[in-house]
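For this view, one protein chain was removed and the others were kept in their places.
For reference, chains read A, B, C and D in written order, and residue numbers begin at 1 within each chain.
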Amino acid sequence: MDIVTLLGLAVGLSLIIGAIILGGAVDVFINVPGMMIVIGGTLASILVAFPFEEIIQSFKAAFKMFVGRKSRTRDVVNIMVKVAEISRREGLIALENVQTENMVLKKSCQLIADNADPSLIRSTLSIEINSMRRRHQVAQDVFKRLASLAPAFGMMGTLIGLVQMLSQLDDPKSIGPAMAVAILTTFYGSAMSTLFFIPIAAKLKARTLQEQLHLEVIFEGAKSILENNNPRLVYEKLSSFLAPVERETQR
Amino acid sequence: MDIVTLLGLAVGLSLIIGAIILGGAVDVFINVPGMMIVIGGTLASILVAFPFEEIIQSFKAAFKMFVGRKSRTRDVVNIMVKVAEISRREGLIALENVQTENMVLKKSCQLIADNADPSLIRSTLSIEINSMRRRHQVAQDVFKRLASLAPAFGMMGTLIGLVQMLSQLDDPKSIGPAMAVAILTTFYGSAMSTLFFIPIAAKLKARTLQEQLHLEVIFEGAKSILENNNPRLVYEKLSSFLAPVERETQR
Amino acid sequence: MDIVTLLGLAVGLSLIIGAIILGGAVDVFINVPGMMIVIGGTLASILVAFPFEEIIQSFKAAFKMFVGRKSRTRDVVNIMVKVAEISRREGLIALENVQTENMVLKKSCQLIADNADPSLIRSTLSIEINSMRRRHQVAQDVFKRLASLAPAFGMMGTLIGLVQMLSQLDDPKSIGPAMAVAILTTFYGSAMSTLFFIPIAAKLKARTLQEQLHLEVIFEGAKSILENNNPRLVYEKLSSFLAPVERETQR
Amino acid sequence: MDIVTLLGLAVGLSLIIGAIILGGAVDVFINVPGMMIVIGGTLASILVAFPFEEIIQSFKAAFKMFVGRKSRTRDVVNIMVKVAEISRREGLIALENVQTENMVLKKSCQLIADNADPSLIRSTLSIEINSMRRRHQVAQDVFKRLASLAPAFGMMGTLIGLVQMLSQLDDPKSIGPAMAVAILTTFYGSAMSTLFFIPIAAKLKARTLQEQLHLEVIFEGAKSILENNNPRLVYEKLSSFLAPVERETQR
Partner (left out) sequence: MDIVTLLGLAVGLSLIIGAIILGGAVDVFINVPGMMIVIGGTLASILVAFPFEEIIQSFKAAFKMFVGRKSRTRDVVNIMVKVAEISRREGLIALENVQTENMVLKKSCQLIADNADPSLIRSTLSIEINSMRRRHQVAQDVFKRLASLAPAFGMMGTLIGLVQMLSQLDDPKSIGPAMAVAILTTFYGSAMSTLFFIPIAAKLKARTLQEQLHLEVIFEGAKSILENNNPRLVYEKLSSFLAPVERETQR
């Protein structure tokens, strides 16, 4: 459970709602047709912009991001060192039994255990990494697109409102409230984009970079185990992936 | 037939039209000279910006996108595994008879059946992939350009309207309706871009990425078949292109 | 003569002028000092932004684009196949006499006829391709820069006009026309950019991509002729550069 | 201590505050709810957009940038030449005792002293360089994101203020001050971004490029020491990293 992310969302939303409540009349900020244009239009357009499965996967990825357990690079390095120790002590064949949730680590261990050709391992793992990157990229793209569609529909709502207001300037008293309503959709679109879509797209990108880093650690680790099965050297190499403060002086 | 995409377009359009109807006077939103500037100007400029054949191809590609049958990565992987099985059972020469709509798959099978040099297969297929990517890129570029030209012509219409209105401020009562008309072209340009051109360009991009992925599956599959003709290994390698949930545990 | 491009320019311009005439007073759209700021300023700034020769070359390239003859990828492929046939029938040395306007094709034929080292041919042709790309890139950059400078000078004219108007708000009646004049320069800059500079930059880019594709066809063709002088195989390889519908089933 | 950077920050801030004081009423520029929306909202959203540790690291990196000692490329080149001299005079093994704060230089010396395989040294150092680049990139990304979030929250505050003002246009006298308050948040967001976030992101980028250059000097130097342990040749090669004026004519 990613508390900090949820906290950020909650605080951002509270500040905006708080500013609205402080200003008095809350009801002027609620306009159902305006909400329909911005929320409905954004969702309709995203259905056109991406294949349906990719949209579903992206929302799942965003949800998983909030509830998922984060793994640190340090842990991945340690696991690879442990794998190197096992393979040294018990032979490469022992890697077949390594238990892990990480699909790529599992595949690597199997390939090493199968005594597969290093070039095969390399090409298989690089396909895995690119495949993972592609799937994650789509999720980011969906949220980036949502982040740009929401303000666009907001502005369209405002333009509709302005045209309607300007074409019937009978009562000067109605100008203010009519303009307020027109501006509201721009506010909706801007709030959806700034509070939700932009930060979520950014977090998805940060997560992708992290996962990709972990796959590279696994990739380099597997290569090292095959080339020179010495746990100390494996650690020496993989620790280069860590920030200097995270490294332990082994032995 | 891509129902979801059409649904998205229909819902987006309905929401905008609904908001206009809810506001009363629908006729103020119809201004033929304004439409001519935005639609006509956008089309005229796209004729300058791209060779004529490329524009025609792009609209065809967009149309094909709506009616075309989608193929899934999983299916392409299965086909390649089947091809590997055929080539193992009946020899590489049997691939000459593989029936498929996919030009690139067909070419690959012929080249393998011809026992062509692996480097020739590789270079031919990578030309095919780049060639496909180039053609698709043009279609995206055309729609991206349309998406940026439409609001530009919308703004030009608004500037013309504003200059006309401001230069004859005789009757204060006419300001409102004149300004409404001026703003209308910005609305037209914005609506065309947000409802149609931007999502279509995005969907074309998504499709391109998918087709490109399929060509890479074919490319890697053909390489595997040539190097080590073992259907199980071919599946092992190609399944790396799939999301973990899509993979089957074969045998 | 590229009729479609000229037509596009003419129609776009006519629509804008038509909208101005329809609105009545045409003379309010003509403001010589405003035109001088936008046109003069844009040209002056482009003189600072690029070396003089590059600007001249870019305008020449744009002009040539309108009057030049277009060659299709299909034709280039056929020429290369013909070159392959000649070289097979009459020997590589016969290529010395190939007559062509295309500098790069000519150079390739000479190098093949000279029996030059394949790596020399490769490096010479890739320098040619990069050199062509660089020259074309400059022309695009000049027009892209013009496309962004024109609206910038338009806005500066508007700011000057607004400051002048606001600092002497004596007569309320003069506000409208003064503001109309101020907005005019924004209109000039926007029209120059949207009607001319943006589409011309885009067309230059499209042409570059096409010429680059043709050079790549020549490059791959020359390589094929050297490696395996079989016209049928040359066609097989080069046809990968064509869209599926453009390919002929040879024999 | 980076005096110039601090001076730049101080002068920029003083000019803005000076302009506010010169204009008279300072208190109209202080609006606590507005500050809360912009500052609080920006911070809340950055918590969503990046993992918490990365945000902390980025602020640390920015702080370190102000107080850290800068090292010049020239110094790094000289150190590598000195290392080459030591290794020549006392043998590669002597490098084990080289004392330095630079983690990467230290690792290089150890690897050389261990007589490690050149390809191992190369791959270890390139992992180090990429790892450093990744960590620095995150810090830039955090400040770039802050630079775009702050004005976005500023505009949301203004939209809220405008809607509130327009929906209760009872007293014409209150329009001005209400609008001033509404515009204030846009000013806050713009000032935070322009005065702090944008320049800090830029300086972080400049620092990264510099550190990366230094790592490349170390990388090339280590390679030279291994290949051809001649201090003069090492200097010849590494001096190519320096601007011509910084090079000394050695001997």
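As a convention for this text, a contact is a pair of C-beta atoms (placed from the backbone, for glycine too) under 8 Å apart; a residue touches a chain by one contact, two chains touch by 3 or more.
Predicted model only: the values in this text are computed from it and were never measured.
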In the intact complex, which of the presented chains make contact with the chain not displayed?
C, D
Of the residues listed, C:Ala94, C:Ala113 or C:Met156, which one is in contact with the missing chain?
C:Met156
Which of C:Ser14, C:Asn78 or C:Thr124 touches the chain that is not shown?
C:Thr124
Contacts from subunit C to the absent chain lie at residues 33, 36-37, 40-41, 43-52, 54, 57, 103, 107, 120, 123-124, 127-128, 131, 134-135, 138, 145, 149, 152-153, 155-157, 159-169
In the full complex, which residues of subunit D touch the absent chain?
4-5, 7-9, 11-12, 15-16, 18-20, 22-25, 28-29, 70, 173, 175-177, 179-180, 183-184, 186-187, 190-191, 193-195, 198-200, 202-203, 206-207, 209-210, 213, 220, 236-237, 240-244
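Please note the rule applied: only the chains that are shown with their structure count from here on.
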Trace the shortest chain of touching neighbours from subunit A to subunit C and give its length in steps.
2
Answer with same or different: of all residue numbers used at the interface between subunit A and subunit B, are over half used by both copies?
different
So what angle, to the nearest 5 degrees, turns subunit C so that its CA atoms land on those of subunit D?
145
Just curious, how far off is subunit D from subunit A if you go by their C-alpha centres, in Å?
24
In whole angstrom, how far does the Cα centroid of subunit B sit from the Cα centroid of subunit D?
39
Could you say which residues in subunit A touch two or more other chains, in rising order?
none
Is the way these chains touch best called a line, a ring, a star, complete, or other?
line
Kindly provide every pair of chains that touch.
A-B, A-D, B-C
